[in-house]
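Submitted below is the structure of interest, expressed as structure tokens.
Of the protein chains in this complex, one is absent; all others appear in place.
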Amino acid sequence: MKKNDMTVLIGGDAGQGIQSTGNGFIQSLTRAGLFPFGRQDYRSRIRGGHNFFEIRVSDEQIYTHSDGVDLLVALTEDSVEKHLEEIFPGGGVLYDEDFDLGSGVFDDRDVRPFPVPFTSIATDEGGAKVMANTAAVGAVAGLTGFDTSFINEIIKENFAVKGDSIVENNVQVAEAGREYVESKGYEFDYELTPIPGEKDRMVIDGNQAFALGAVTGGCNFISAYPMTPSTSILEWLTKHSAELDIVIKQPESELAAINMAIGAGHAGARSLVTTSGGGFSLMVESLGLAGMTETPIVIAEVQRPGPSTGLPTRTEQGDLASVVFASQGDSPRLVLAPATIEEAFRAGKRAFDLAEKYQLPVVVLSDQHLADSIRAIPPEEFDTSVEIDRGELLSEEELEKLEGDYLRHEFTESGVSPRAIPGNKNAVYKTTGNEHDERGDITEDPDLRTRMMDKRMKKVDTALEKEFSGPLLYGPENADLTFVSWGSTYGAVRESVDRLNEDGTKTNFYHIDEIWPLKAGKIKDILESSRRTLLVENNYSGQLASLITRETGALTPDRILKYDGRPFTPERILAEVQDLEEVE
Amino acid sequence: MKKNDMTVLIGGDAGQGIQSTGNGFIQSLTRAGLFPFGRQDYRSRIRGGHNFFEIRVSDEQIYTHSDGVDLLVALTEDSVEKHLEEIFPGGGVLYDEDFDLGSGVFDDRDVRPFPVPFTSIATDEGGAKVMANTAAVGAVAGLTGFDTSFINEIIKENFAVKGDSIVENNVQVAEAGREYVESKGYEFDYELTPIPGEKDRMVIDGNQAFALGAVTGGCNFISAYPMTPSTSILEWLTKHSAELDIVIKQPESELAAINMAIGAGHAGARSLVTTSGGGFSLMVESLGLAGMTETPIVIAEVQRPGPSTGLPTRTEQGDLASVVFASQGDSPRLVLAPATIEEAFRAGKRAFDLAEKYQLPVVVLSDQHLADSIRAIPPEEFDTSVEIDRGELLSEEELEKLEGDYLRHEFTESGVSPRAIPGNKNAVYKTTGNEHDERGDITEDPDLRTRMMDKRMKKVDTALEKEFSGPLLYGPENADLTFVSWGSTYGAVRESVDRLNEDGTKTNFYHIDEIWPLKAGKIKDILESSRRTLLVENNYSGQLASLITRETGALTPDRILKYDGRPFTPERILAEVQDLEEVE
Amino acid sequence: MSEEVSLSDYQYPTEPTWCPGCGDFAILRSVKASLTDLGLAPHESLIVTGIGCGSKLPHYMNVNGFHSVHGRPVAVATGAKMANPDTNVVVTAGDGDSYGIGGNHFLHACRRNIGITQIVEDNRVYGLTKGQYSPTSHKGFVTKTSPEGAIEPPVRPVPTALTSGATFIARAFSGQVKQMTEIFSRAMGHEGYALVDVLQPCVTFNPGRSYDFYNDVIYDIDDEYDPTDREAAKEKAKEWGDRIPLGVIYKEDRPTYEEQVPALSEGPIVNRSLDPEERSGVDLEELKREFI
Partner (left out) sequence: MSEEVSLSDYQYPTEPTWCPGCGDFAILRSVKASLTDLGLAPHESLIVTGIGCGSKLPHYMNVNGFHSVHGRPVAVATGAKMANPDTNVVVTAGDGDSYGIGGNHFLHACRRNIGITQIVEDNRVYGLTKGQYSPTSHKGFVTKTSPEGAIEPPVRPVPTALTSGATFIARAFSGQVKQMTEIFSRAMGHEGYALVDVLQPCVTFNPGRSYDFYNDVIYDIDDEYDPTDREAAKEKAKEWGDRIPLGVIYKEDRPTYEEQVPALSEGPIVNRSLDPEERSGVDLEELKREFI
């Protein structure tokens, strides 16, 4: 009997409510004190087409899904066919009794078929076919001995808006699903048991965490054009905009979005733009405008596989180079790359301070896997205490006392010029995307030009020195094998490290969450002191690896890459590690 | 007496015809068998504001201007003030007698003032003030003993469209300018003497050479939005479009421009887009579309200093990184970077073959200094014999014989799929910016995705192997000091090499004209076998140097950089070489 | 034009991924039918699309298709048409694509009179990104990005096209396939730029603008109506809300853009030699003399 350690995969068609079913089940598991990791796999279509929701459950915090399925919940015939191969020996398939699966699908396989009349239960007990999903969740509870009270609790909360009878019907359907399975005496060697101890946990995904972080970080303006997989940031902030007094604008295009954000940032707002790679590509010219005019803005770029429209609903980390080097000329920016849901929150909270302190665009580079993955996380991990640092922003009093003309782009040691929000009578000023003097007037003077370039880029150096701390270590200080990665590969790498160390090897892992500029010195030290380094990236060319070589000269030939639009699992990484070792 | 070795600087206000005067004088010098190098220095304004045109003359081909002026031709009072410091001891100033220069400007200086009543001569002899420039050129001839017949010849050709009397008046004015100077007996230790031998030479700048190359390369479609310093490509091609049957479109924006070029490229045209950094930044999304759909297009990106609007009329090489890494995801492209006017022609001619053979976007990265510099070049250097290679383009006959469905994105060894122009009944097909299968239909399959990524990037590798030959050597094979550079720094570096070698050192120089992908192996060999390497770049961060490190791991700490919007001179480079040596 | 084209020539094995009941099915059907009616074989057209539900259309029929990026199909189509004016170039894209992010290309295509047909799958919502308001959404439309209802009055495609100089303007409805087919045929037959704004129900994200909703307000423009009468067209273009006219609203004869391009006077550039000397008769050695 395996206890609190299994992967449930719910498969069905787009539009069948896979996502809300999965989410609800995750909430139930969380209430029971378990630790789920959930992720969605969906296509760029609205109805029909196979989607699935994968939930891995554990009794301690886990950061990744993993290969293989213990229990397949098939809401369509298709789902059986698509996922049968992935089921572990001894695993099971819950499916609708009425499916026409063809004869012998389960023959010669160590898989337990659990037919359940989902749809009949739904129509009989609930009165509506759409409740088949609920019957399925009830059946999962029945199979695993999971207490349906956790499920019913969530049903009550989630369906409350739909009225009491819907709530009641769903509860009945869930119970009937459980009862049916129990009555059949299906045997299944997995158990989901509550872990006692009353602790609140948040069930939250990467985009929501980023949005919550942005709110905490003082974001009060967002202009964004919808683009998968970034859209849920915009939608969550919109939902709360009236309540939180955040100005929200969905404009005509990404070109409008970033320029509106620049206008708002210039006017003194903490402005945010959310997008994905294609939208970011349209913003490239104005990224340089923000850099040149020293306007603080934050851009959340949630990556999906390119080039071009690519695979809109899938995951990749292929935009690093294009973001770091975007826009003509050498122009300043900072790039953060959260690896976990917790870090997504922190990046959201931190980005606005960085943008204002250094008066430049800050890009938060995330990806679909991080954006859409869900875990149960203690609320303390999301520190919503508000501490706003606007950097060298001149107060009314300081402006009052200003001697001489206000110089918007004043030369200073750090490169940062004291900033005035336009609208103060003591600081009437211009700025421009043309090269300019300290006042913000156009210049063609070669020396001024050189000094202005130095000043703008100096800010990036200052930020690197003062704000960035370098790669984050997981595992022992000294190791025989060192992984390096960034972004959402974190979970799979972390677990690979754990498993390797359990097997007696000495492995550690650095991940880089402050990704531009790189802490080159520290990274070089790590690479030089590592016996063996493996770079893990979800892209074709190893963009971080190449960036590291660019900045340090250190070659990073051992790269584990994947660019099929799907996230890594620990198994995939471990297999590649083994392959590499065999090659040697 | 210095013979055929001097720098003449013509200074005046924008709108005063500095450019055409300079051009005309260069043509005259060329007819006399001399070798001029001309460059313009102008601002982003239409009238007024100081501009100048610098002409360095030699009796052999020269590739660069150099510091210091031998003869200043001041068409405004301002010009005297602005350039007095630059004049070599023994040099002279030609200026209008009527200028109010203040007393004593020339005191305590080894500079010879040559006042000439330009304006009075122009009005008296020619009847119009605008001919003052012509009087000045005549005066230059008088001072240097240059035969005015060469000047008159050019006047006749250039003013022919304006009618005989204008021609005549100008000739009279030029002669009067010369006579005045001669009558004054001004002494000047410089001589411009014709070099006999009837040889035709073309007086052409980098943009014109590129345009001529594009025509020779089969370009038959151009969509471009005006942007300094690229506009003269568009304008030259437009001028000849009706005659050469080239479709020309100036559309509403750069977004329209590149997408029209893509549409035309897909339809079978050889399409060109011209722009500068800001416009290129707007094209970034569609660059990826061309890569994904395997559509051949050529983009001429003529750099100017960024970020943002920057210094619109000046020079820089700051867009390398942004062009190489532009657009979300790893996407294919080739980048050529001509260093000389001759190479600009060859890049224009070659780019279209590369684009069609490898079915991808080819960027030709030039810069203002190359675009606007003028030299006298033997016509043989511009090989206008037309050889079109469309690569694996299926002929009507081949399509006729096609068995089975046509697969636009067929997997092949080289990555290149045989291409059909749409419109043939045997090859009805789709393509898309979404990830797709061999037919061009959308796919979400992970294996197909991986193979399609491999296929697209494989083409780049194939091109690198088959088409690119690596850095070009100037100077001896073995050297104590090796320069590496790209683009328009060529001239200044080349002359630095010559001067250093004249001084007895052993110096050589590699320039990289095929800039992406880099011939990493060859470059690494060069760096490793060089005793000392100096990278010369006209940008802030040393973008080529960093790219080399990225690709080879070789560190390139010795960088001579300049980012004041002005081009290098040999003197500047030599001074930095000396500084670096002193540091050691 | 080829002989003997039949609807089956346009059949393609890929099943549309649209939601059951989506108005895009009817548009697909009409596009195929009108091409057939015009006697055009699949290789004689190029369908250029953007990104959105409707923009997937060419993947579901046998035709040359270029599925480009969001907002740019009109520009891609314009380039293709200029390179080869013999092709029947058709754009199909959503309202967000056409009037939102791509609004500028629409505006300039109208006055340019480039010979393409722009069919807008106007479901008045962003479908593929799962239901945000679009430029043609009605004021007050509640979506995930307009929880208090859309604030902006919608873009009015027909009046905008008219003001901007379009030479063919029509409105169709997914619920009236036969009429839509005819309109498409007339649009593609028109020399110059043609706009067809199609009222396309999005059953999933804009249920308020359903077949029923439209059935209550639409009417067919009668045969008496003269679309070449600009003043009448202005009046007709204004009609919206309670009564929405379907049919050809405006038609004008004006030289197309491509007709006026000198380099195209001897036929499509893509059918002529790439060798500039062969193509134009100009000797490049002579051309170089300009610089001597």
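Residue numbering begins at 1 within each chain, and the chains themselves are lettered A, B and C in the order written.
Definition applied: a contact is a pair of C-beta atoms (placed from the backbone, for glycine too) under 8 Å apart; a residue touches a chain by one contact, two chains touch by 3 or more.
Please read these numbers as outputs of a predicted model, since none were measured by experiment.
> Looking at C:168, C:214 or C:257, which makes contact with the chain not pictured?
The one listed residue touching the chain not shown is C:257.
> Based on the whole complex, identify which of A:422, A:521 or A:557 touches the chain you can't see.
A:422
> For the chain that's not shown, point to the residue among A:160, A:195 or A:388 touching it.
Touches the omitted chain: A:388.
> Using the touch definition up top, pick the residue from A:101, A:402, A:442 or A:580 that touches the left-out chain.
Looking across A:101, A:402, A:442 or A:580, the contact with the absent chain belongs to A:442.
> Would you indicate which residue among A:155, A:264 or A:460 is in contact with the undisplayed chain?
Within the whole complex, the residue contacting the unshown chain is A:264.
> Need a quick check: the contact residues on chain B for the chain that isn't drawn.
Output for chain B: 15, 43-49, 225-228, 231, 234-235, 238-239, 241-242, 248, 250, 252-254, 278, 308-309.
> In the whole complex, what residues of chain C lie against the chain that is missing from view?
On the side of chain C, residues 101, 103-104, 107-108, 111-113, 135, 148, 151-156, 159-160, 162-165, 234, 257, 260-262 touch the unshown chain.
> Counting contacts across the full complex, list the positions on chain A that touch the omitted chain.
Residues in contact with the chain left out: 200-204, 208, 212, 215-216, 218, 220-221, 223, 240-249, 251-253, 255-256, 259-271, 285-286, 289, 293, 379, 382, 384, 386, 388, 390, 421-425, 427-434, 440-442.
Convention: only the chains that are shown with their structure count from here on.
> Count the touching C-beta pairs: is B-C or A-C ahead?
Pair with more contacting C-beta pairs, B-C versus A-C: B-C.
> Just the number, please: Cα centre separation of chain A and chain B in whole Å.
Centre separation, chain A to chain B: 45 Å.
> Which whole number of Å gives the spacing of the CA centres of chain B and chain C?
41
> Got the chain A residues that touch at least 2 other chains?
43-44, 278, 308-309
> Which residue numbers or ranges of chain C touch two or more of the other chains?
51, 69
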